[in-house]
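Other chains dropped; remaining ones untouched in position.
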Amino acid sequence: MNTWGTLLRIHIFGESHGRGVGVTVDGLPPGMPIEEARIQGALDRRRPGQGRLASPRAESDRFEILSGTLDGCATGAPLTLWIANQDARSRHYERVRAVPRPGHADWTAFVRYRGHGDGRGGGHFSGRLTAPLVAAGALAQTLLDARGVAIGAHLHAVGGRAGPANVLNVAAMAAVGASELKTGHAELSEAFTSDILAARKARDSIGGVVEFRADGLPVGVGEPFADSIESVLSHGLFAIPAVKGVSFGAGFEAATLRGSEHNDPWLADEEAGLKPGTNHAGGILGGLSTGAPIWGHVAIKPTSSIFLPQQSVDLRTGQATTLELTGRHDPIIAIRAVPVVEAVVALGLADLLLRHAAQAALADSWPPRSV
Amino acid sequence: MNTWGTLLRIHIFGESHGRGVGVTVDGLPPGMPIEEARIQGALDRRRPGQGRLASPRAESDRFEILSGTLDGCATGAPLTLWIANQDARSRHYERVRAVPRPGHADWTAFVRYRGHGDGRGGGHFSGRLTAPLVAAGALAQTLLDARGVAIGAHLHAVGGRAGPANVLNVAAMAAVGASELKTGHAELSEAFTSDILAARKARDSIGGVVEFRADGLPVGVGEPFADSIESVLSHGLFAIPAVKGVSFGAGFEAATLRGSEHNDPWLADEEAGLKPGTNHAGGILGGLSTGAPIWGHVAIKPTSSIFLPQQSVDLRTGQATTLELTGRHDPIIAIRAVPVVEAVVALGLADLLLRHAAQAALADSWPPRSV
C-alpha cells in the first residue's frame, strides 16, 4: 500500500516514465498557507541535473495542485499535487524488462506484479516517486513551523568517510541545503567531492549517509510500543528507495558503548524541568521525545545503476548475460536523498504532533499528578 | 497506540509491576495448532535469571491463554495470552518516580502521561512487555512454518566486537538459541563473555548487535513504498525497548561501498528463474523479497540500569542529585533481545505473507505477462 500516516496521511502514486507522479495529502489544517516557493524549493533541491556530482537529466519538476486549496491556503480537504513527467527517455530502459538490473526492483516487481508492472525506469519503484514525497514534506514543514519545530538533513558521510555526528543544528543544515554537496561538514567537502568524482570516473557509484535532525519538539511527543517516534520515522525512511539502515542518536555506535558512556545524564532545566546533558539517545526515550533534538542517520546504498558491465540473466532465454547500462545516473544517491529524508521526518513528526495535540487537549480535563 | 499489523495484528498491554502483561493476537488461521511448548520455549529464552550473564530475577513467565483456542488449535477468533507478574519488587523502584533514571522513559513518560503513568519498573515501557511479544512471535512462527519460512536471530556483536555478517542460516541460529550467549559466532564466545563480565564487574553494562534472518520467503512478498519489508519490520523492531538502529543486508556498511561492490549479480536459477549471487541487499529489492534470505542487524544499546552513580535531578526539589540504582539488571540486553527480534521479524513477515496470499489469489484470475 502507498498510504502512510494516521492524522496526516499521504498517498503516493505515479510512475517514472508514465504520465507523472503525485501525492494526496490528507489532514492538513484549514487555513495553513500553501507556500508554493517552499514546495518548489524542496523539489529543486531533490531533482537531478544539478552540477557535476549528479546526472545530467533535465527534469524541471514543476508541480500543480489539483485540489485542496483556496486562495493560497489549505481548505482542510485532501490536497492533491501532481508533477507531470517531461524528460523521460524510455528507450534507455528497453532492455531492462528482459534483463533485470542488479540492485533494482526489476526482478522482484516482475514476479510480484506478474509481469504487468510498468518497468520503464523502475516505474512505481523509481526514485522519482520521492519528488511528491518531498513536496508533501514541504507542506508538513509549514505545519511544524507553526509549532516551532524545524527539520533538517545533510550529507554526513560518503563512502567510508564520515564527519562528527550531531554537530549541526537545523539552521546550519538549511544553510547548505541548496549547495551541490548538501553537507555541513565543510572540512570534508573536498574529500567527499573527489571520492564521488573518482567513483564517477570509474563508471561506478558510491554510498553515503544522511544525518537528520529536528529541533524544537516538546517533551513527551510519541507513542509507546508500536508508534514510537523511531517506529514511525523508520517506517517512512525505509520507504525511500536505496535506504539500507536507519538509526537514532548514537545508533549502531551505541552498541559498542558501555552504559556509563551511553546514558545521557539528567540536568535541571529552568524551562522544561529536566534536560539531558548529552544526547546519545537522539532525543528519544521510550519512544517519546525528551525535548532534546531528535537526530539520527540514514544509510544510503551506492547508486545501483552503474556503467560497469554487470552480470545478469536474459529472461527470454534463461541464459547469463552481461548488462551494460547507459543513460543518466547520479554517481551518488545520498546527496539527492537529503531533502527526501527531511521530508519523511517532517511528515512523521507532524503526524505525531497532531496525535499529541489530541491527547493533550483531552488530558487537560483532569489534573496532572505530581511526583 | 499498542497495535501492530494489518491482517495479523497484535495488541500489547500490561505493566512491569502491575498484575501482568499480555497480548491479543488477531488474524490467526483457524485450525493452526497452538504449540504451547514452543511459546514457553520462546518465553524461557527471553526471561531473566539465566546464568551469570543475566540478572538474577526469578520470573517464571508462565502464560495462560484466555481466548481464541479450542482443543489445542486456533479458532480464528482473537487469541489473548496473559502472563501474570510474580516476582516484581516495587520497592527497588520507589525512588524512580522522583528521580528519573538516565536512559529510561521515566521523565518522558512522566510528562506525556502527566504523572499518571505506572512508573514502577518502567511500567508499560518496561522490557517486560517483550514477553507477550515473544509469545505472539511464537504463534507467528507456527504460521510461517506452514509456508516453509523459518526465522532466527543470534547475538552478532558485543561492544565493539562483531563476527562476520550473514554467515549463519536459521538452523544454525536455532542451535544456539537456548545457550547462555545465544551467539552463533563460536570463535567469539569467550571474548563476548569476558567483555560482558568485565562490564558487570565494573558495575556497568555493555551494548550489542542482534542479527536476524528469514529463510524460505518466496520472491515478491512485500509492498512498494509504505509497506516495504524494511518499513514493516523496522516499525516493529524499533518498538522493542533499547533498539537504536536497524539495518538490512549490508546496512550502514553499504554506505561505504561502491555500486560495483554492493550490487548483487543475478544468476540463473532452475527453480526460481533468477537468484542473486551475493546477498548484500538482505534479500530485499524495492521493498520486495528477492527469494534470498532476509537478513539484517539490530543495534541494542547498553542496559540503561547500571550500578555506577549517575547524575539526575530530584523532581521534588528541582535539585541535581546522584542516583545509585540497586536491584537486578542484566549487564547486557542484547542477549535477551535475541528472541524478541526473532518474534518481531516473524510477526511482520507473517502479516506480509497473508497480504501476499490475498494478492496472489486474486491475481490468478488474469494471465501473467511474459517479458
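The chains carry the letters A and B, assigned in the order they are written, with residues numbered from 1 in each.
By definition in this document, a contact is a pair of C-beta atoms (placed from the backbone, for glycine too) under 8 Å apart; a residue touches a chain by one contact, two chains touch by 3 or more.
This is a predicted model, so every value here is computed, not measured.
Because every chain is the same sequence, the assembly can be counted simply: 2 are drawn, and the full complex in the file has 4 copies.
One rule holds in what follows: only the chains that are shown with their structure count from here on.
Fitting subunit A to subunit B on CA positions gives a rotation angle of 180°, reported to the nearest 5. Averaging C-alpha coordinates per chain places the centre of subunit A 25 Å away from that of subunit B.
Residue ranges of subunit A in contact with subunit B, taken from their complex: 1-4, 12, 97-98, 100, 102-105, 107-112, 114-116, 122, 124-125, 129, 157, 159-160, 199, 202, 204-209, 219-228, 230-232, 234-239, 241, 243-252, 254-268, 273-274, 276-277, 281-282, 284-290, 297, 299-306, 308, 310-313, 315-316, 318-320, 334, 359, 363, 366, 368-371.
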